[in-house]
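The structure under discussion is supplied below as structure tokens; questions concerning it will follow.
Shown here: the complex without one of its protein chains, the others still in place.
All chains are identified by letter, namely A and B, in their written order; residue positions are counted from 1 within each chain.
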Amino acid sequence: MESIYWPTFFFWLFSLISCSFAVGVLLASNIVRMAFYLVLSLASIAGLFFLAGADFVGAMQIMIYVGGTLVLLIFGVMLTSQERFIEMKTPSGEWVIAFFIGASLLGLLFQVAQGVPAWQGMDRLEAEAIAVEKTATPIGMGLLGVRVDKLDETDKSRQAGMSGYLLIFEIVSVHLLVVLIGAAYLARAKRKQNRENLASVT
Amino acid sequence: MDIATASKLSTLLMWAWLLPLASFVVILFLGKSMGRHSKFGGYVATGVILCSAALSFYALFGVWLPNNPLADASHSSEEVHAEHSEVTSVHPVAFLADHGEGESKGHEGAADHGEGGHGEDGHHANNKPPQSYYGDWYTLGQFGSLKLTIGYYIDALTVMMFCMVTLIATCVHFYALGYMHDELHDFTDSEVTLSDGTNLKRPGRYYRFFQYLSLFCFSMLGVVIAGNVAMVFVFWELVGICSYFLIGFYIERHSASTAANKAFIVNRVGDFGMLIGMMALWSSLGTFAFGDLTDTEGHVVEQGIFSQLRSAENDYHLQATDSVVAEQNRVIRPSADGATIEDPEHNTAGQWLLFIAGVGIFCGCIGKSAQFPLHVWLPDAMEGPTPVSALVHSATMVAAGVYLTGRFYPAFTPEALLVIAYIGCATLLIAATIAITATDIKRVLAYSTISQLGYMMLALGLGGWVAGMFHLITHAFFKGLLFMCSGSVIHGVHTNDMTEMGGLRKKMPITAYTMLVGCLAIIGAGIPIIGPGFSGYYSKDAIIEQAWSYGNSNPHLAILKWAPIVGAFITAFYMFRLWYMTFAGKPRNQHRYDHAHESPRVMTVPLIVLSIFAIGIGWKLPITNLNTTALLEQARPVGTLATTQGVLLPELVIPNEHDSHAPAIKWAAGWAAFSTAASGVLLASIIYLWNLLDPKELKQTFRPLHSWLWNKWWFDELYGLIFVAPTMMISKTASWFDRRVIDSILHGSVTVCKGCSKVVYAVFDKTLVDGMANGIAGVTWDLGLWLRKIQTGNLRQYIMFIVIGTVVLFIAISFVQQTI
Partner (left out) sequence: MIHLPLAHLLSEPVGVSHYVMVGAVLFTCGVLCMATKRNALGVLMGIELVLNGANLNFIAFGSHVLRNDVNSLGLDGQLMAMFVIVLAAAEAAVLLAIALNFYNNHNSIDVDRADELLG
């Protein structure tokens, strides 16, 4: 038997963690536990990103998702955590329907995933020969509009994807700004109204 | 044919067959005079069936096996598989093209031909006729070319069926000795209320019960040993009448008497088709006999059905003979070397006749084995006492239909087999879904019986002869066991209703754990691929493998491939639902729980005996290499071990059964079977054992579905609407005609005129004009209301709709791509 190929080992480890905690999110009925499982699941997905050679995106995943978005989520949980919302039961019938639908969807996706020959793993020797490159610089340059990773692309038909992502980057920035303002407005305006409601009740 | 062995076997089995008749006669004349309170009848019947069982087992182990040693059951060893599949992969296409009938394997069904082993003989022959002994005991009469005889046709299957039937019957007899003790003294039937409000009180009928059981055993064994179709038919009807007597045993109960009538009438419908099939056969072949009649030197005197339809000159392929198709109807074309040969492409008349004969015979099997259109009688037949349900309505009689299909197998064309497969597939799914909601413990088992019979028919229809027959044998044991366990439960708690049981595990441990064995056997529990497992594991996997291999050869019939796998899921679910509801959890009715008790030993010992068989009947005995499959392989019908192509439907391919043991198929099918069964058990555990999901809530959510299944797909109502109501209407119309016809003559033209204008008004104005206007409006209104229901405003439902839409779209696209 050949020796263990460690990236594969870690792949199975991380995928096991992420999948089982994703199932945990699905099955847990306590919202606080769900949030905790989600954190673990997303963190191990970052591990999968590293294994696929996407170091920068993996880091982003940890920082933005685990560090940012989830904190936001947990704030949401805390803000709305009244006793009766912590555990909300779903009717049994929906679980059964969801089970069957989910199983068929999963079967479908698995079939597709297995159906493409080029997606199977490559040879071990070939895989070990691939050099690992850092991706932070090319991504940064790509966002600025220069694709340093495709400078030597000669095929004309492939140059369409070579243009940089500067415009998109700008759009996303503006988008984020709009979201920031919008979210703040949405969350803030109603609270005032609510206070008035409360006042009128009391 | 070995004369000594033949006479020995036929004598042994004849006695095994006739002894129950003797018991019937004895009890008939002496039973009453021995007194109603004596157990005389029971002891006679039980002793006799015990003798029959001993004779049958002696016939198997003492006579059959020494004379017909089992071929080394090599198709379980991997090397042969490899070699085997290699051979197949090289030839099939070329062979299909040139023969139009299919490729075949050199396989030795009968070991005494001396050249055993797979793939040894190079010529492409079908398998030879199995070793069988055929002969006549008595000629009833000769009418022209038709001879009616009482004869025997004995092969490995006959001997095995004898052992199986007598063994189960013995267990049931012992069990009934205890179960029927209520009948020994005056019996008060609490379910029958007389007009003065009291319950019916009647003398016990202990002896009569055993009298019927003996008659039943006699007729069942007669079906099994019969040497020709006519004799099968006679005993077939005898079995039917016994079933009628036994279902209507509590004849004073209205439900029991109607159930008995229903069973009898529904079976008549099937037997009508069987008669048509028999006529088609006789008019074309001129014989009813299965085997060839030989004289003392071994020369064939009269050819039977099988050797006529699958002659050795024709390489054992099924072909319509000269007598089937008249000369002028044959399409003949000259072949290359000047001789004339038949054109199989255009010569379909004979195939059609054989198709009709096959489907006709199968109609009888539909009735007796409670297959899809005629399955309605079996659940009602549960009105009979439980030992009857165990023996007659699960283990043996209903298996007679499957047995006949298997016996008649060489005469079925591939198209007839397709019909059989479809019927089996429909039966298996419909019955399984109904079993999910039933709460009467015996009804659940009855539907599970129907479903398992569907499995067997499906296997036969897909070309898996050994798989189907193997399941017949294993199913007989575990279903007999399950029914007797349920009888023990009913005996203990005095109700059939599972909603009043629960927690009985502690009160009746032997029943509970033997029933668990039965459940595990029926769902086919075992370690996937490598085994070992319960008996059902071997037979059910064999069926699923055959279905898989069939689905691979016929992509357009994929439903037949998936049906048994879906069925395995549902089977596992409802069987464990049954077990959990009965034995696990907390008692739902404390009063009944407190009074529950384990059954006496005379009832539990048969349970233990049967559960041993339910575990081990599929195993291969060490040292002797004796196993059921190898025995069945000895009886494989002539010419069926081949990849066969349809004639009327050329794209239909029935794969060789041995191909289904190829590792790739075994692997995939084994895991599919295991995972579906495991998830079924898991779902049942979630709902009924761990109570994670509430069954009441589920019922609420799936209310339309539940009521549909609860009402058994509305089959009874449908038949009432289609068959009963029109009959009533026709008779009413006739009576109306009788009364009114004279009037109308008297009133003459006035009435006609008035009538005409009324008709115009009623038919044209009222229905057509008004109806159209109202109809369109109504449809639009209803559609709007219906569409409004979908818009629930529920976020989660919308998401479900999106996912369903995606999946459906994907499947639709893949279908479109396939057709293009």
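Things worth noting here:
Rule of thumb we're sticking to: a contact is a pair of C-beta atoms (placed from the backbone, for glycine too) under 8 Å apart; a residue touches a chain by one contact, two chains touch by 3 or more.
All figures in this text were calculated on a predicted structure; none of them were measured in a lab.
Contacts of the undrawn chain with the visible chains, over the full complex, involve A, B. Along chain B, the points of touch with the absent chain fall at residues 78, 529-530, 663, 788, 791-796, 799-800, 803.
Contact between chain A and the absent chain runs through residues 1-5, 7-9, 11-12, 15, 18-19, 22-23, 25-26, 31, 34-35, 38, 41-42, 45, 48-49, 51-54, 56-57, 60-61, 64-65, 68-69, 72-73, 75-77, 79-80, 85, 88-90, 94-95, 98, 101-102, 105-106, 109-110, 112-114, 116, 118-124, 126-127, 130, 132, 135, 138-139, 142-143, 147, 149-150, 158, 161, 165, 168, 172, 175-176, 179-180, 182-184, 186-187, 190-191, 193-194.
What we mean here is this: only the chains that are shown with their structure count from here on.
Taking the mean of the C-alpha atoms as each chain's centre, chain A and chain B sit 53 Å apart.
Touching chain A in their complex are the following residues of chain B: 683, 687, 693-695, 697-698, 700-702, 796, 800, 803-804, 806-807, 810.
Against chain B, in their complex, chain A makes its touches with residues 91-99, 101-102, 104-105, 108.
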